[in-house]
Each structure stands twice: as structure tokens, then as C-alpha cells.
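Structure incoming, see below.
With one protein chain held back, the other chains of the complex are shown just where they sit.
Presenting subunit A:
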């Protein structure tokens, strides 16, 4: 298996090198926006039912994705969604700091395209002088080339909705469970509990 690896690697590299000016598969933000109307369908519709308006397709309702600007924009557009509601939608901000598994990551306009997995931690949105902080349980952050940042989380609460006494109690509980855990699964669950509660603790004090 590994004897072929060097051959495959060089083939992939030279293939990439030849097409280095134009990537073989463009990023979604570099593609032209899909047309909101299918002209062939609309023409066929008008032939059959000229008095009825053709139905709109979902694409007609969607706003086209903003293209990648040639110069670095001055503001970041943030979308922050939860499964049950959309917290921030198309807001222009200066910076967001996301709690990635690799550490707190600051996203400024012009940030390189990134997909970051989030760990339990504090997400802060900086706009001028005001900072809005949310505690995020876990999720992902997608930074696109056109300085649009999409953050998806399962659960996110403003930091002032966290109850400190419950956090302390949970931390003590799970630390104790971690010490008494036997199976791998129990240890993992207890470790998750300890991680989440210590992150909550840090969010309350930080």
C-alpha cells in the first residue's frame, strides 16, 4: 500500500501544480450564482398554461451568495443559527471570536476560508465597542472567502443565563464520576461533563 503512496502523491502534486492557476474544483463562493429561474421550464409552462403564473422555485426566494470581493472588505457578515432559531442573521460586524477545538480563533474580514469544529466555550461578536457573548455547546464555524461567516451550534445561550451554582454542582458531580468510572464509555461521558462544566465556569468568570 505504501509503495504506491509516493507515486500517487507525486501524481496528485503535479496535477495540482499544472492547474495551480485555476483550482480543479472551485469553492462554492467562486461559482456564479445559480439562475433563479429555469428559462426552459418557464417557456414550457407558458405554452401549456399561458394564463397562470409559473410557480416559483426555492432558488427564486433565496438571495444570491455574495461574490468574493477583489479587495478585503471592511466588515464581516455573520450568520449564527441554532436548530430552533436564528440568533444573528446577516449582521455586519468587525470581528468574531469562536471557541474552536484548536483554541479561541479570531475571525476578521478577509480571513482565509476555514471550517472549524467548535468546543464548548464562549463565542463573542465584536461590533464597534460592543461585545455580545454567547456560550456555545458545540457546533461548527464556516468562514468563506467572501468574508461571510456561518456559525451553527446546537445550543447557545447568552452568558448571563447560566446559573453558577448549577455549574459548580455539575462540575463536582462529573469530577467524581470521572474518578469512579470503569468502562471507556462512562469515562468519556464523565470527561465530557467535566469539559463542559469547566468551560461554563470559565465563561462565567472570564
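By our rule, a residue touches a chain if its C-beta (ideal position, glycine included) is under 8 Å from a C-beta of that chain, and two chains touch if they have at least 3 such contacts; residues count from 1.
The definition used in the following text is that contacts and distances are computed from a predicted model.
A chain of this complex does not appear here, and its UniProt-recorded name among "Transcription factor PRE6-like", "Exosome complex component CSL4", "ATP synthase subunit epsilon, mitochondrial" or "Signal peptidase complex subunit 1" is "ATP synthase subunit epsilon, mitochondrial". Although one chain is not shown, part of subunit A still touches it, namely residues 2, 5-6, 84, 101, 120, 135, 137-139, 154-155, 157, 161-163, 166-167, 170, 184-185, 187-189, 191-193, 196-197, 200.
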